[in-house]
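Partial view: only certain chains, each at its native spot in the assembly.
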Amino acid sequence: MSRLPKFGVIRFPGSCDEVDAQLACQRVGEAVILWHGDRDLQGVDAVVVPGGFSYGDYLRVGAIARFAPIMEEVADFARAGGLVLGICNGFQVLCEAGLLPGALLPNVSLRFVFRQVELDVASTDSPFTRACVAGERLSIPVKHTTGRYYAPEDQLACLESNDQVLLRYGPGQNPNGSLNDIAGVCNAGRNVFGLMPHPEHAVDPLTGPTGGMAIFESIRAHTDERNRALA
Amino acid sequence: MRARVLVRPKAGILDPQGQVVERALPALGFSGVRNVHVGRLIELDVEDPRQLPEMCQRLLTNPLIEDYTVESLDEGGAEVRPLGELRRESA
Amino acid sequence: MPANSASPAKHRELGLTDDEYELIVAGLEREPSDTELAMLSLMWSEHCSYKHSKKLLRRLPTEGPAVLMGPGENAGVVDVGGGLGVAFKVESHNHPSAVEPFQGAATGVGGILRDVFAVGARPIAVLDSLRFGEPAESERSRYLLDRAVAGIGHYGNSIGVPTVGGEIYFESSYEQNCLVNAMCLGLAPHDRLIRSAAAGPGNVLVLLGALTGRDGIGGASVLASAEFGDADEDKRPSVQIGDPFAEKKLLECCLELLDSELLVSLQDLGAAGLTSSSSEMAAKGGVGLDIDCSRVPVREADMEPFEIMVSESQERMLCVVEPARVEKVLAVCERWETLATPIGEVTDSGRLRVLAGGEAAADLPVEILVDDCPLYDLAPEAPAAPLYAPAPAVLTGGEPAADSLLALLGSVNIASRRPVFEQSDPVVQSRTVRRPDDADAAVLALPTGEAIAVAIDGNGRRVACEPRRGAAEAVYECAANLACVGATPLGLTNCLNFGNPEKPHVAWQLTEAVEGIAEACEVLGVPVVGGNVSLYNEAPSGPIFPTPVIGMVGRLPDPARAGRLGFAAAGDAIALVGDLTGAETVGSELAKLRGEAVAGPLPPMDEQAVRDAHGKVRSLINAGALHNAHDIAEGGIAVALAECCIAGGVGAGVTLPEGLDPFAEAPGRAFIVSGPEAALTGLAIIGRVGGDDLELAGQVKVAVSDLAAARERGLSRYL
């Protein structure tokens, strides 16, 4: 028998969606809040860098949070193959930290946008999307001002050829001008994943569509498998 | 030293802010304005100017999407002194 | 004894009348010092003293079974069961927003959030109520709209509080005086609720949060109470910049301090900064306070004591702490990167003393600041002729009904609000069961398994037509919105936005409107738990439409059954609930588009019928019998049906009751509901859901897609 996955959700000054992420994680496992100033990951199976406005998004989104003490631990954890999920501001932080390729630029509209968007699962070959069916549509909300995914041409080509784009905005759904309609990418090791949409806000039928569950179910399936292998 | 860091979107990256300004000007009766780019201005007192390049590389700018120059504001003037760049530990 | 006594002329510049100044000198038995005069002029300003509205407000019923805290605290609180209370309040930030719409609106949200966590509640929702001039005619109005909407979103989004609803109207009477009212709701366990009364001589006064700068010096008296015409730019106080990141840390810090039971009392710093917060804390506790200005951490060098005492720097709170707990308090604040500074202590002197370098810059009895400002009686006088010019006609009245319907859906007051609400996050905190456009009220799930609903309303045009009935309608419409999701009202808050009350016609509008609110509250049994007043919203061209904004909070047993406004299933029967007899187009949107006079009387209503209709819809929703419910408001039954079709993406065929004008308005009285025919027995069935068109037998047949397109364009073209 395998134990439930344990998630750690980081709280930076200015994080807003960390409790939402914790609630979503608790639907498939156990979840604790990790304080930005600590260095202890408490033996979690997966780290969530949550959405919000760490350090007020001042200077540059994610630019300051990436230097929090806990982020050094997250970097080591990621290098050792640990699962790291960055949502919205968390995606921005992981890009700034160099744990994910590319960067996020201001929406072409230059406006904050909240919208329920349709996402195409571009690859199921990852710990974060394995529970999805190839080509499956997920309805998940976006809410950001700085979500336009950018990577230099060569890097972008290599992302595509390595199948590192896990989620794309569906036809006509791109809310921010992201290159190649990219909504979420993983690193070459496929154990670090960042996305602008908020899966943690799409897990409860009471509050809306539940397209986000697939992401958390995937992480559970992956950690189950790994824990079984270790046992 | 009082230093000024000028941060610009890298050439070739879409700069909607610049475009918005460029589009808005004619409507206000301003003609003949081109190549508008909007970036960031950071001014600060530093004890050790040699720290500036690293500061810029690590915190003040993101070299993947931004270029920057540093100027010294001492001796009144704004005489340009671009400082050498470091490579940022790549993603 | 305070030095440098103020010269008599100064008091006028500071907005005090000669009589008021005489009262001050008589009360003090001496001339006030500059610092004292600055403090008194703010505390005696309309904004802080309510000197033209306080007597009227006594008319509002404030008692109710659910009320835990009523008017007088920073926010009212109602019981929602399970040991939880919901705190809420609406407040205006009209004049700051007219000066700098982005920062004005943002700091308006920041300010109302502080009022809510000042009582120990975690902010869980923001709503806003906005009024601007006609966007088609005024570039300035488009600019104010664009920036104010962005500012509201910016603050709420950045601090992680969902913006779950709001309302916007455009009328030329708001051209010079836009209205930006923000409402906040908070959630607290009963035992975390805290009042602002200072207590315990010897206890320490600790200032929390941002550095004190020259922000909004004179704000309360200049920005918030003077007629804002083409005011001399240099007289403008320096604009307050909102820092939601600082407030987020301040908020978490304050809640942790309360959870650890480290505070005796807590109070936000709003208008008139340290002066009003400290004197109100002292007055409520019947104690005195000594404040040492030189200990207040400042953002700018050489700030005068009076500047420190009246600064309106944002993101600050004031608390009273027992000496033994000060260390613990400072430690919690450190962890939240929030500045905390002991700046004084509670005394039994009954005086507010302001020390600067050992010297007393001010030494005033607390009552003179808080209680002694004269309260004025209004001299109401009904105007002989309409006060407001009709809007330019865009419809002749000769059009076919379909054209009128499309024009109404495309009009700025009825068109889709999507371009506005898409700029705010309605879902953060994972409580939002009904988002904007899902239903007539926002619905938020509670940890108890139940839910609360909230709506905000206030149609100034109808109040302008007949203040008493128009204001009552706003209350009924709010309650109707709650009924549509199945919620029973618990209490309301209100913001009275009016012109210059010293003018007889405005005094009449204000008196009548308060009477109308009071009557409606009595009819529905809903208490008023708080609010705010914004007067002098007046331009050279005249006063704004009298605009009482009502925010109402209710409770529903089962969030899963909360009503939706869209038609759901082809074949469903459509029923009309409520009594529309006498409904006319007077004061309606159609009347506006036809350029008709802004004049009453508005159709009278049968109060019992209103109560019955609300009760009927509420119980059907809670029984899970309905697929949709939507109240009939602006644009009448035709627009209400169109909105149900658009939201549901399906058509409907309806035969209107004999003699009912499809565009007649009687807000708060009647509803469109739909569901399986069996579920609607006993109701007046008027048609069926289905097809791709909205058809009103013999009057209108339009494709739903065309209705949707018109509604989508109406406002987005200006944003």
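Per-chain numbering from 1; labels A, B and C assigned in written order.
Operating definition for what follows: a contact is a pair of C-beta atoms (placed from the backbone, for glycine too) under 8 Å apart; a residue touches a chain by one contact, two chains touch by 3 or more.
Just so it is clear, the structure is predicted and the values come from calculations on it, not from any experiment.
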Chain-type multiplicities in the full complex (formula in displayed labels): A x1, B x2, C x1
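Criterion: only the chains that are shown with their structure count from here on.
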Approximate Å spacing (C-alpha centroids) for the pair subunit A, subunit B: 30
Centroid distance [mean C-alpha coordinates] between subunit C and subunit A, Å: 37
Distance between the centres, which are taken as Cα means, of subunit C and subunit B, whole angstrom: 42
Subunit B residues within the subunit A interface of the complex: 13-14, 16-17, 20, 40, 59-62, 64-65, 89-91
Contact set on subunit A toward subunit C in their complex: 13-17, 19-20, 23, 52-53, 55-58, 111-115, 141, 143, 198, 200-201, 204, 206-208
Contacting residues of subunit C [partner subunit A, same complex]: 150, 153-154, 157-160, 243-246, 248-249, 336-337, 421-433, 435, 445, 559-560
